[in-house]
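All protein chains but one are shown in place.
Our next item is chain A:
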Amino acid sequence: MEKEIFTSEFEKIAKVHDVRLWIAEKLGRRWSYVTGGGNEKFLPARLIGQIGNYGVFIEGENLDDKEIFANVHEILSRFFDIKED
């Protein structure tokens, strides 16, 4: 259920900022996809922030990394008790 809500919210943020946006879990060298939204831009993925073991990636020309990450953080904090590092 949460995943569906995240997907829908990520779609909205991705559309506003014209990026592909997704969240992935870090496992050694691997980043395993969790969920995301927006269309592929065929640009290098940028890790714009981490929340615990989860990373927020974007792909696109938009450089509003801080704002996008803050939006994602806000959505996740609605569902999880996120401890600040």
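The criterion applied here is as follows: a contact is a pair of C-beta atoms (placed from the backbone, for glycine too) under 8 Å apart; a residue touches a chain by one contact, two chains touch by 3 or more; residues count from 1.
Everything below uses one rule, namely that contacts and distances are computed from a predicted model.
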Hidden chain of the complex, named as in its UniProt record, picked from "[FeFe] hydrogenase H-cluster radical SAM maturase HydG", "L-lactate dehydrogenase complex protein LldF", "FAD-dependent oxidoreductase" or "Carbohydrate ABC transporter permease": "[FeFe] hydrogenase H-cluster radical SAM maturase HydG"
Interface with the undisplayed chain - residues on chain A: 22-25, 27-34, 36, 40-45, 47, 55, 57, 61
